[in-house]
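Here it is: the structure, laid out below.
Only a single protein chain was left out; the remaining protein chains are all shown in position.
Order as written gives the chain letters A and B; numbering starts at 1 within each chain.
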Amino acid sequence: MKFVRRHLLTAYAILSFAYLLVPIAVVIAFSFNDPPGRYNYTWHGFTLDQWKNWDAVPALKDAMVLSLEIALLASVVATVLGTLIALALVRYGFRGRGATNLLIFVPMATPEVVLAAALLTLFLNVTVFTLGFGTILIAHIMFCISYVVVTVKARLIGFDRSLEEAAMDLGANEFTTFRKVTLPLIAPAILAGALLSFALSIDDFVITYFNAGSEVTFPIFVWGSAQRGVPPQVNVFGTVIFVVALTLMVVNVLYQRRREVQAA
Amino acid sequence: MTDMLTRQELLRRAGFGAAMLSIPGFAAACGGGSSGSSGATTQKLASTLHFANWPLYMDYVKKTNRYPTLDAFTKKLGVKVDYTENINSNSEYFGKIQGPLSRGQSINEDIIVLTDNERYLATMINKGWVEELDKDVIPNIINLVDVQKHPGFDPDRKYSLPWQSGMTGIAYNSTLTKPILSIDQLLEDKSLKGQITVLNSFADTLGLVMLSNGDDPSKVTDASWKAALDRIKEASDSGQIRQFTGNDYTGPLDKGDLKACVAWSGDIQQLGNPKLKWNVPKDGGMIWTDNMIIPKGGDAYTASVYMNYAYTPAVAAKIAAFIQYVPPVKGTRQAMSKVDPSLAGNPLIFPTDATLDQVHLIDPDALSNQSYNEQWQAVLGA
Partner (left out) sequence: MGFFHRHRGLTPYLLLLPGLAWLAIFFLVPLGFLGYQSLQSGTFDVGYAFDWAWGNYWDALQRYHPWLVRSLIYAGLATLFALVISYPLAYWIAFRGGRWKNVLLVMIIAPFFVTYLIRTLAWETILADQGPVVGVLRDVGILGDNGRVLATSTAVVAGITYNFLPFMALPLYVALEGIDERLIEAAEDLYASKVQAFLRVTLPLSMPGVVAGTLLTFIPATGDFINAQLLGTPRQAMIGNVIQSKFFNLLDYPGAAALSFTLMAAVLLLIAIYARAIGTEKLTG
């Protein structure tokens, strides 16, 4: 019984991960499919052709690269801006806190299609903006900020300030305290916010579609190709991104481990 | 009117064009990119043609990652083609471009392709958001098949030219059901309950139902509309119709979740699943056409030159061989025997006259009737 109790949590966690990742498994599996026509719905046989011809679909690679660039940039900027707002909201009293909180929630509640059209109107009326990479990036940063704020706040609320106070008692000024004490402690929250932003950005369709001009991001490509069958190369790319991201994180872990071992 | 060019006119122009080509240096002196196929204008070709189209709608070679007919166009006329496949839905694309166009701004495309069985194509033309074709440089317009010469939304073909056509009919899975050959069967056979879908565009779905009711979808009346709508609503409420889909019916059909559905001819061709059969329903099917138009601000001259090129039977055959929908250019079938003889006899690409007699167009007025649109959206759930 104790065995069950002790491992219940682990079992549950594994099940949750399975639930989360089972579609990815399907995607990876179907990247090895050999469909007869243009659609990739039913299993027809194993082949490495799609991987060998990974570059066979025009514009897919460019769309993927564009999406990654935008997602990386947008998540960095949104995380910085959002973290600053979260710090201000949780740690300082100021006039307009209620209004600020409202301003953070409203973008999340706004249906994407009307937000997309309204943002396009802004870009069209202010001619300094030409639709393309810049406008996509601006839009993505805009809708990611709220998510970062809420995520980082979850860590800042209830944050034990005594550590910071101790540091300052020992002579550190505010900036050093922030850099050496606070930041490392809220780093997981900042990372989580950045990951959420990245996910939002790389998956966005409607807002991007309206404000992209003739640029094509990965989701736009996929929605477009769904008309005539999503090519298996999309599965290949999805698999590659997943594997690369995982590998980077695993390498990071092993690297940290080496550093710890060497330091010991 | 260019489509009334006499034989002599045509020969004269061809001769003039040939003469230009044989005079060295003349082309250069006329300015870069001047085409030799027409000497009747002093306009210059743009350096780049911006062409937005639906995915998989242009002949393409995987190995080289290029579009052969577009490359040939560039080679022949010196015009680069900036070809993007970012139209995935008439309503979504229109939703995006109406912003700039309603403000008099250009969307930086010279040719876009919209379908004639949704309201957006006619709206573009009626709102004046399109440029006129420069018919002086489209002598090949005489190759347009007769049935497409005077559509309701553009009776004189001043603004649009067909790109490809397709048909709407019924598809069924032959291993899961007996052949489903009529709308009556589709909607009333209880063995199909919950395992059929219909398309979410009313031109396709209600068009077929009207035909099944004995009404003419090219002349919709309030009575024929109501009769068709009520039938679909009833089938939806009773659970006979599982879902209203866009082209996402292809997955469930392929996997066997659906026994039958309203489907487009080309999709079944491209699924490549021998168990799936497509047919024009007993009471008639629908035909739709994707049309090329020049949005306002586009380069009408260069766009028209391209359209003329695309209406050359040899080029049309190469494109149709890849896309596998119905080309609107006369002479394509003969040209196809040189490109891919096996396709020349394919009834989905070159329907017989008998088939063409059975397929109908939707009444364009019905498409822009706001009340009809609202009633249909209500059936879809909104």
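As a convention for this text, a contact is a pair of C-beta atoms (placed from the backbone, for glycine too) under 8 Å apart; a residue touches a chain by one contact, two chains touch by 3 or more.
If you're wondering where the values come from, they're calculated on a predicted model, not measured in any experiment.
K.L.:
Considering the complete complex, identify which of A:88, A:166 or A:183 is in touch with the unshown chain.
P.N.:
Only one of A:88, A:166 or A:183 touches the chain omitted from view, namely A:88.
K.L.:
Which residue from B:61, B:223 or B:380 sits in contact with the chain not drawn here?
P.N.:
B:380
K.L.:
What residue numbers in chain B mark contact with the hidden partner chain?
P.N.:
These residues touch the chain not displayed: 91-92, 94-95, 98, 123, 126, 194-195, 236, 242-244, 248, 251-252, 255-257, 368, 370, 373-374, 377, 379-382.
K.L.:
Name every residue on chain A in touch with the hidden partner chain.
P.N.:
9-10, 12-13, 16-17, 19-24, 26-27, 30, 41, 80-82, 84-85, 87-94, 97, 100-103, 105-115, 117-119, 121-122, 138-139, 141-142, 145, 147, 149-160, 173-175, 185, 188-189, 191-193, 195-196, 198-200, 202-203, 205, 218-219, 222-223, 226, 230, 234-235, 238, 241-242, 245-246, 249-250, 252-253, 256-257
Please note the rule applied: only the chains that are shown with their structure count from here on.
K.L.:
Could you state the distance in Å from the CA-based centre of chain A to that of chain B?
P.N.:
38
K.L.:
Using the touch rule from the top, collect the residues of chain A that touch chain B in their complex.
P.N.:
Within the complex, chain A contacts chain B at residues 35-39, 41-42, 53, 55-59, 113, 117, 120-121, 124-125, 209-210, 213-214, 216, 220, 223-229.
K.L.:
Quick one: which bits of chain B touch chain A in the complex? Just the residue numbers, please.
P.N.:
Per the stated touch rule, the residues are 50, 52, 54-57, 60, 62-63, 65, 82, 84-89, 92, 95-96, 99-100, 103, 105, 108-109, 247-248, 250-251, 254-255, 267, 269-273.
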